[in-house]
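A single protein chain has been removed from this complex, and every other one stays in its place.
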Amino acid sequence: MAEKTIGRDIVPPDLVAKITGRARYAEDFRAEGMVFAKMLLSPMPHARVRRIDASEALRMEGVLGVLTAEDVPEVSTPSEPILTMEPVYEGEPILAVAAVDEATAAEAVERIVVDLEPLPFALDPLLSLRPDGPDARLEGNIYHIDDDVREMRTHKWAAADFDGAPEGRLPMGEPAFDWSIGDVAAGLEQADGIVEETLIHQSLTHHPMEPRSCMAYWQNGKLHVHVSTQSAARCRASLAGMLDMDMEDLVVVAEFCGGGFGSKITAHPTMAMTALLSQKVGRPVMLRVTRYEENYIGRARPGFQAWAKMGFRSDGRMTGLDLYIVQDQGPYGRSGDAFTAATVASLTYQPEHMRFRGVSVFTNTPPRSAQRAPGGAQIIGMLEPLVDKAARELGMDRVAIRRLNAPASDGWVGPNKGSLTSAYPKEALDKAAEIFGWEERIARSGQTNGTRVTGIGVGLSPFVGGSTGFDGLLVIRPDGKLYVHQGIGNLGTHSIADTARAASDLLDLAWEDVVVVWGDSARHQPWSSVQAGSQTIHAHTRANHAAATQAKRKLQEIAARDLGGSPNAYEVGDGRIFQRSNPGRGMTLARAAERAIELGGAYDGHELDEDLHAMTRASATALAGTGLVSAAKDTYPHDGSTWSWVVGMAEVAIDTETGALEIMEFTGVADCGTVVHPRSLAAQIHGGCIQGFGIARSQKWVYDPKWGVPFAKRFYTARPPGILDVPLSPRWGALDIPDPQTPVGARGIGEPPVGAGSAAITSAVADALGGECLCRTPLTTDVILAAIEGTEKPYRPLETHV
Amino acid sequence: MEILRRAANPWGQEVWIGIGWDLMWLALILGALFTIGHAIWVRSTRGEIPAAPSDPGAASGIPERVTRHGGSARAFHWLMSVAMFALLITAFFPVAGIQFPWVTIHWVAGVALTLLVAWHVFDSSIRRDFWSMWIGRKDVAEAFAQLKDVLSGSEDGGERAGKYPIDHKMYHHATVAVGLGVIVTGLLMMVRIDTPFWPQNPYLLGDGTWGVVYVLHGLCGVALITMIMAHVYFAVRPEKLWLTRSMIKGWITRTEFLSHFDPEKWKVADAGTEVPTAGGGSGAPAGVTPTDHTTV
Partner (left out) sequence: MAMMRDMIPGFELFQPADIDDAVELLDRHGSDAWVLAGGLDSFDWFKDRIKRPKAVIELGAIGELTGIRETDDGGLEIGAMTSLADVAAHPAIRERFGLLADAAGLVATPQIRNQGTLGGNLCQDTRCWYYRSGWPCYRAGGNTCYAAAPQAMNREHCVLGASRCVAVNPADTAPAVVALDAKMVIRSRGGERVVDADDFFIGPAIDITRMTVLEPGDLLTSVRIPADWANATFYFEKVRDRVAWDFALVSVASALKVEGGTIRDVRLAVNGVAPYPMRLDMVEQAVVGQRQSEEVAANAGIMAIQRARPLRHNDYKVPLMRNLVRRALRETA
């Protein structure tokens, strides 16, 4: 029998190309007659374009054309347009120029006169909520959604709501949305200890290494695009929607993606922009997005200005949690971060009573989208130091109080108290404490060595870990190999390979006999989940498992038909289908594939299941006759929602004379079901936690409030963490307890590490400062030193983007 | 030649930053051309300084030394000139490439100049004859007469002036206009620099308005270059040295008085005191306090 691949390290099929530089990312492609595009970005945070005069640019030699808002489909407020005549953030694309080279395009942009009328702008949600505060958009400052209406509204609070603001207490006027479980007042009433804080969490640009460059050309009515996206099949679907065209006329090539973190989940307006510019000038167009541009158009995590009040019984059980979140929405859309934050808080602490209130306010800052653990990373990083504070007051161990409140598999989540597929955060805490050496390290909490004081921190971070109902598409070809067609993206997480293992293991194929087909929609993709929300390992081990189960059934039927006996008497192994009682009686999969083609019908893809998605159906139909074709939808039972967990534990040292923070040790332990790929899992835990370190200690936005213009717009000024900011040998572990409600047992892991990394640091810093929660991120050197020295803080109360 | 310096503000809108520094060189050149031209012109057209009319009647009652500028007036003049030179040097030397820490000296000198001017305005309007500097009908007539003399090549020196001849008055008023220009704009600009009294704040006015302020300050500043060059030139001209001396020592001789001034217009009493009168031909009300005004 072939060795099972699940649970062991493999070499992913894209690895060699990546490390040798042979991998071609979007901007590496060239097409006959290709020209280059450059965008003109708004210099103002909010303005009306009165006039565009591109005549001088168009007269330049080598300039082919200009694409403006007039040339692109309109969208309805508050959706983001492809190009705009009313820019709502500094850096928003107003037009794009195509020219024979970038230097010419850049010069052409400089020669275009855009007459802009400045409009009022808002950078800080709280300022916009003031009675006389500015609105980020002409139509209002919130997008109201309820059962009956969806509309832009102006939402203002009373002046009296801001009475506590000068002291840094969050104003809490009329919320735009809320939910409750039980009676939070009663819950807090029952408490023996209360902690209450205003919390500030910064907005954060995603900063993937690869900007969202794009190349597009039209051939015989078909649009071909080379893009950087997280999700291949779903990107194709959403780009077709954006351009209002038939998906069949769209070829999306997305083989490699240099990171997305939620900023490239599906199609991006720049893809449509490039396609339309190509159409307009009649030439292939390459838009190489620069780092500077990526900062503006590359999406961001919504910041929170929040308030939390927690009540605990003397035994540490959380009796009540009252949460208010003011969300910085940016200029478009409606992010779910605040809702998810409340859901994550409910899951993590299982409060007996809980109330959540919030408002999501538009600002003239870059568009928001999901960022790796959207909402969850923010709330865990902010709330965990409060749990520490309660533990300190109650004289409890900080791991114990988390263990006590964390759910088991019978726990619940969210306003509807939904059930869980399984949950082992208590066990994860135990394992993390063991690997980290919590007992020994906690003894060093607050100890000083020279001018350095030690802090010990812990963060417990859940996030959704899977969806269901997608399709798998496999072909066993006459070469005897298994072709796993993937519609998911290749984000760098190895999902394209790791989800294929569900099929190869079930069919007992050696990994060398598996060909993963991915990235090019012309190569036939099944309908897939977005590669986001940590869905993929769960959704597509299921889908591929379903397809492999179907393939195995077809193999058994072919064998039985040719060799006699019942299909159930046949087994697959070592590249053959054979009789279980007489292993010599069988045929190779190569032969079975030939037979499938000869038999036709359902065996070679000419007949397909009814419940398949149209995209899968089209792909399978295109593959029909190439071998044993198996296309199946994931219909495995699934009750409750699927959540993964990561525990982060950190030891930090703070220099009390300089405020310098060093992370000395870190351990991350995951509860994410079955471990499919240990090395990749370690990379996810560490990478996510490091991203969390950046949130906690360095990464930020800075805006000049007078001009509404940002400064932290490249790597250096935005300060994501570098590898030297990470301890030399962070440790990791995983419970490897299969989730009972999914065939492979694996749950997603991309997201929960971020909150764990962030919270471990915010918790450790508070510990080093003797339990003082600064209750804002990032905890930069100046913030820490000002707290130690008691000098004026380097930020004003409630201030953001500082 | 760059007349205005422009820049794109943070929103990409074009705003004025200030005058082009070419204007500084232009002012210097104009000042030089004027002085050289004037010197040549004087040498080619003018002869001797007209002698004092030998009218003994006119000389009677005129003291040996006629006080022209009192102590306070001279103090004002020289303090102002120190401030003015400090301002010009700190403003323009760095532009010309001579680098030194100029900002503090510049604003302190500017504040000093402002205080001096305030005192001068107070002094001349309350304590002395504000109207003596006024340009009236007689001044205009005098100016025409002088102009006629100049154009006709007449060398009789023309009509003699009151205490402040018309050219002095015109120069004074030009200085007032330009001086107030730099002072008002300069005071506004004080909010943009750090002083011990307040932190700098560039946003008191919009950047378009600030551009106008800077341009006015610069224009007035370079105008002062030319004007002061001319002023210094006249002060050192041989035939004007007696006036310069009067700004140092305060008095002029009887001969100088009689040769340049009309005792009817500038009534001078014995012992160097002045007879109460209106300034030379001004439309000022009669009987006001005699003036002691600074001028060129």
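What to note about this one:
Here the chain labels run A and B in written order, and each chain numbers its own residues starting at 1.
Operating definition for what follows: contacts are C-beta pairs under 8 Å (C-beta built on N, C-alpha and C of every residue); 3 or more make two chains touch, one makes a residue touch a chain.
Bear in mind that the values here come from a model prediction, so they are computed numbers and not experimental data.
Among the residues A:Ser55, A:Gln219 or A:Thr658, only A:Thr658 touches the chain that is left out of the figure.
Checked against the full complex, the one of A:Ile10, A:Ala26 or A:Leu41 touching the unshown chain is A:Leu41. Within the set A:Ala47, A:Val88, A:Ile112 or A:Ala734, the residue that contacts the chain not displayed is A:Ile112. Across the entire complex, the residue among A:Ala103, A:Met209 or A:Ala614 in touch with the chain not shown is A:Ala103. In the full complex, chain A contacts the hidden chain through residues 38, 40-41, 43, 102-103, 106-107, 109-114, 290-293, 657-660, 662, 697-698, 702-707, 709, 711, 715-717, 719, 721-725, 780-782, 785-786, 789, 791-795, 802. Interface residues of chain B with the unshown chain, by the touch rule above, are 5, 7-10, 12, 15, 17-18, 94, 99-104, 192-194, 199-203, 207, 210, 214.
Just so we're on the same page, only the chains that are shown with their structure count from here on.
Computed centre separation for the pair chain A/chain B is 73 angstrom, with centres defined by C-alpha atoms. By the touch rule above, chain A contacts chain B in their complex via residues 43-44, 116, 118, 704, 706-707, 709. Interface residues of chain B, counted against chain A in their complex, comprise 10-13, 203.
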